[in-house]
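One protein chain is absent from this view; the other protein chains keep their places.
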Amino acid sequence: MPHTDDLRALTDRIRRLEDEAEIRRLIAAYGPLVDHGDGDATAALWTEDGRYDVDGGSFADPNAIADMVRSAPHQNLIRNGCAHFLGPVHVTVDGNEAVAVCYSLLLERRDEQHLVRRASANRWELRSTARGWRVVVRTNRVLDGNPDAHALIAGL
Amino acid sequence: MPHTDDLRALTDRIRRLEDEAEIRRLIAAYGPLVDHGDGDATAALWTEDGRYDVDGGSFADPNAIADMVRSAPHQNLIRNGCAHFLGPVHVTVDGNEAVAVCYSLLLERRDEQHLVRRASANRWELRSTARGWRVVVRTNRVLDGNPDAHALIAGL
Partner (left out) sequence: MPHTDDLRALTDRIRRLEDEAEIRRLIAAYGPLVDHGDGDATAALWTEDGRYDVDGGSFADPNAIADMVRSAPHQNLIRNGCAHFLGPVHVTVDGNEAVAVCYSLLLERRDEQHLVRRASANRWELRSTARGWRVVVRTNRVLDGNPDAHALIAGL
């Protein structure tokens, strides 16, 4: 006859799989939300104290992220045709925190093709909140030989 | 001592994870099947009443999808070198139905590189059948600023 301990161990294993699936799903929403130009929904992927650190700058909180999505340069990118295309996500969950590493491509429509304007390394630090998993810090750097990009992908 | 109710709840959670995994696996087969030129196996990803709605047309049933894969233009694409390359899939399961959203790239071999001929938004509506999860409707639109593409990725 099974012990409650067995059930608890199984529940922990299921919970771990669910955490990883939820984190991958959260990150998979980023591209469509930002390419649709939905500033509020994009910002809601982050915690209230979350930030997004990119090449040449930083968005210090979710409002700044939403403003970036709504900005004229970003909206022009959308009108011209763009895709924020992600690669497979390598997730490491540790209790209520997690780190996810993945690549991203920014594609822009030009003539009869899409150009890959940049391939970047991404490191997402996440936290489990009352609203589910959310991004605390996302950092990305273009893969152009820059050592900062390497710091994000080292040690997997 | 555990109750059967606990086991049932765990079983439901496992089933949900399995459903999502199976759907992602089904969609991951699309690129290799269509780039290998296997019309029957590609068509078998769909339900018998399934359809595939693309820019500028629609394949009204699995036979039409198989015919597209076997057609001279598609076979020429394969001979020249191509990849139907997908991004991460955002799946939402609701009982025996599901919606999956992802991006796709069509790459064509040209000189010493592959050109990205288009990046598209994809929405897959799926159903759980006696043969497993299958595609009922796949709709895709190129991300060229076209509002139709945005309709597919809104609301994640």
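Order of writing sets the chain letters: A and B. Residues in each chain are counted from 1.
As a convention for this text, contacts are C-beta pairs under 8 Å (C-beta built on N, C-alpha and C of every residue); 3 or more make two chains touch, one makes a residue touch a chain.
Given the structure is predicted, the values throughout are model-derived calculations rather than measurements.
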Candidates B:L86, B:V99 or B:V136 - the one touching the absent chain: B:L86
Hidden partner chain, residues of subunit B it touches: 1-4, 6-7, 10-11, 14, 17-18, 21, 24-25, 27-29, 31-33, 35-38, 41, 78-83, 85-89, 107, 109, 112-116
For subunit A, residues in touch with the removed chain: 1-2, 6-7, 10, 13-14, 17, 20, 87-91, 101-103, 105, 115-119, 121, 142-146, 150, 153-154, 156
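Please note the rule applied: only the chains that are shown with their structure count from here on.
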Interchain centroid distance [CA atoms averaged], subunit A/subunit B, Å: 22
